[in-house]
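Dropping a structure here in structure tokens format, bear with me for questions.
A single protein chain has been omitted from the complex, and every remaining protein chain is retained in its original position.
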Amino acid sequence: MQVQARAEDVKTKWWQNLPLAKSLSNRDSYLRMTLRRLVRNKSAMAGLVILVLLLLSAIFAPQLAPYDPLKMDFRARLSPPSADHWFGTNEFGRDIFSMILYGSRISIMVGFISVSFALVIGVILGVIAGYFDKLDNLIMRITDVWLAFPTFLLAIAIVAVLGPGLTNAMIAVGIASTPQYIRVVRGAVLSVKEQEYIAAAKALGATNRRIVLNHVLPNVVAPIIVLSTLRFATAILSAAGLSFLGLGVQPPTPEWGAMAYASRSYIRQAWWLGLFPGLAILLMVLGFNLLGDGLRDVLDPRMKQ
Amino acid sequence: MSKRFAGVLLVVFALIFSATSLVLAADDDTLTVAIVRDPDTLDIQRTTWVDAANDVLYDSLVRQGPDGKLYPGLATSWELSEDGKTWTFKLRKGVKFHNGEPFNAYAVKATFDRMLAPETASPVTYMLGDFIKSIEVVDEYTVQLHYEKPFPSLVNSGATTGFLAIYPPKYLEEKGNDFGQFPIGTGPVKFVEHVRGSHILFERNDDYNWGPAYAENQGPLKFKYLKMRIIPDDSTRVMELERGNVDILYGTPPQDVERLKNEGFKIYKAPENGITYWGFNVKKWPFTDPRVRKALAKAIDRQPMIDFALEGLAEPIYGPLPRNIWSYSEEIENRAKELYGYNPEESRRMLNEAGWKDTNGDGILEKDGKNLEFELWVRNIPDEQRVGQIIQAMVAEVGAKVNLKVVEDAAYREGMANGAQDTILWAYGWFDPEILGNMFKTGFSNRTWYSSPELDALIDAGATEVDREKRKEIYHEIQNHLVDACPWVPLYLKQQVFAVNPKIKGFTMNPFRWEQLELADVEF
Partner (left out) sequence: MFKYLIRRILSIIPVLLGVSVVVFLMVHLIPGDPAMHILGEFASPERVEQLREQLGLNDPLPIQYLKFLSRAVQGDLGNSLISNKPVVQEILRAFPVTIQLAFYSIILSSLIGLVAGVIASVKHNTVWDQVAMITAMFGISTPSFWLALILMWVFAYTLGWFPISGYSGLRSLVLPTVVLAALTAGSIARFTRSSMLEVLGQDYIRTARAKGLSSRSVVLKHALRNAMIPVVTLVGLEFGSMLAGAIITETVFALPGIGRLAVTAITTRDFPMIQGIVLFVATLFVITNLVVDMVYGYIDPRIRLQ
């Protein structure tokens, strides 16, 4: 076997001996046990609380927001945080607090879509590579090329091809994070493939499709959940970074990265323009990282001690 | 890990770092100017953008002074023939290029011939005129430019810009298209180095033996080095001025001007030679209907844009030309203001009349089942994006929905050339009304796609008319035509602001040439 010097491989080595779902009949009790451990995990719970709060604020933004986030009010222009405007107002007199509430919708969507994009393509290619020996080499070489591209530069180039905009930024971030899924899923599939019950299923004449769907995929779920949670955080950061370079969402969409970008012109007069969107990004990314971390602890049998 | 391995690493990095020598000894005798963009190249025949960074190395044939009048540059006098087809320039004597080559008529001819050669791929050959026939050396200090059609605007536009700077012929021949790597001119400073993304360094030309007639100093500059630092970020550029690391700030962000003034910096303002406008693509529905264009024009209030997006550093404009281009007419400006002044009720009424109704109550007007919804392209420039958002809010008041789209420069140009835009926020800047021809003549007009045989005829007449008064009248007709057709909404005339460290003396800003630095009398 060739040594693969990639961080995600090292990180993912642990699930090569997952006991998970060795027998499908005790899946329920396994789930219950996992959930119990998850609830006891401080980091995961902290992350979960942050994310639930942000999710609620996204869902109920219209009810919670004191102002229409796009309404201009030149009289209240650039006012500092106050009782009227908790986080102050921007150069158009728009209420920053309301913008941030609405912005959480966009960040969640950005994360969700780019992660889903990477997930779908990554899982398909990863399973194919792991399960079908003939295609393995080809797909992994493609992945090598893919990985050799600097991620953020790749995203910028993709946006240059597709044109700036929210959707394109999400696709760009998704494409840039796909190879990691391929590697993780392939690794997990490889480790499952050699298990006896797969051989047994094969001997019983199960089709490839059936084996993949019923036996292989369930075993890939745990690492994917962990990876996706962590990639969610990265996706939000990258998308904010693209917006910060002016390549992400189009104005006046209240995306946090774009808000921070626009704040640069006023960094001297109005610190609140940049501070709060930055904090919001930090908070959401932190939430996903904490949750992802906790999930990893819980789903990783070797760490339970 | 073994020591051997560490040793190898050490050697590798030592090699890498020893190769780096970007740092320059900062000198007390250095004037530091912060500029916004890195010039593509200092070979200005091969760029579409000229500003202080690629202009200081060279001299133009003619200079436009702070009073708007024309002064001698490398040419001491100039004359247009009766038929308008020949320009004669008498050249300054005793001028040398930085490499010692003499400046004379042969240099002028070699320079312009090179500009016109297809291998040069110069984007600015139109500065010399599209119908140039030949460049003739009459004697060592006299040169003539011959045209197939009259070309009266040469001296007022091209010849005063850096674009028609004169290059040393021998060196040029030697270098060809590599000229820009180490450019040589006749200007008051010599090129030292250009570190992309960081700075351009120039050194005083000690042999410089003249100066613009309106300046006191008629000799070499009073400081040794000129360093132009490229700092694209607004807030960083301002901080560098405030910390004293920059002496002259090019492109002062509007929101910082007031504070800098209060902190004791000297502020110089001058209007740009052009306007920012909102352009419709008249080939695209619904802008094919002039009633829609005119109604939308009346939905725009320029004052909030100027006050809130540009911090007051602009003046509203309604007509096609700003007051600092010579065939400007107050009468036309007032007529345009009369026609397209802010009046949202009137705007709504006109849209209704043109068949636009809000039938489904969503606040957006419809006609034939289609919403009055379109894109507005803006560039990745903060103040343009702010203006775009204000336009968006204003037209929403009369029932139109604007979607802003930030488009990169290169894609913007290609998009306009293909007519992909709905509407654009764009600007022009020039010194002669001929710019209207460049923008609206059929075949050239890819910004609004406006086309009219009548206007084309006027444009041709204006470009070739030798008599200045008659020319002026033609340009008035052109302006009136544009006011009536309304392919665009002129918005404002921006001001360029320079903030200067109070220790710098003798700096002046040329209101007709904001992009040129007047350095002759600068000292500190």
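To keep things simple, chains are lettered A and B as they appear, and every chain counts its residues starting from 1.
Definition applied: a contact is a pair of C-beta atoms (placed from the backbone, for glycine too) under 8 Å apart; a residue touches a chain by one contact, two chains touch by 3 or more.
The shown structure was predicted, so the numbers you read here are calculated from the model rather than taken from an experiment.
Of the listed residues B:Lys93, B:Lys133 or B:Arg196, the one in contact with the hidden chain in the full complex is B:Arg196.
Shown as candidates are B:Pro123, B:Gly219, B:Gly363 or B:Pro502; the residue that touches the absent chain is B:Pro123. Counting the whole complex, the residues of chain A in touch with the unshown chain are 1-3, 5-7, 10-11, 141-142, 144-145, 148-153, 156-157, 160-161, 163, 233, 237, 240-241, 244-245, 257, 260-261, 264, 267, 274, 278, 281-282, 285-286, 289-290, 293, 302-303, 305. With the whole complex as reference, residues 1-2, 5, 13, 16-17, 19-20, 22-24, 26, 38, 40-41, 43, 46, 48, 118-119, 121, 123-124, 126, 177-178, 180-181, 195-199, 229-233, 236, 239-240, 242-243, 245, 408-411, 413-417, 438, 444, 446 of chain B touch the missing chain.
To be clear about the criterion, only the chains that are shown with their structure count from here on.
Per the touch definition, chain A reaches chain B in the complex via residues 72, 74, 77, 91-92, 160, 163-165, 246-247, 250-252, 262, 264-269.
If you check the complex, the residues on chain B that touch chain A are 233-235, 238, 253, 255-256, 259, 304, 307-309, 378, 380, 382-383, 385-386, 388-390, 392-393, 403-408, 411.
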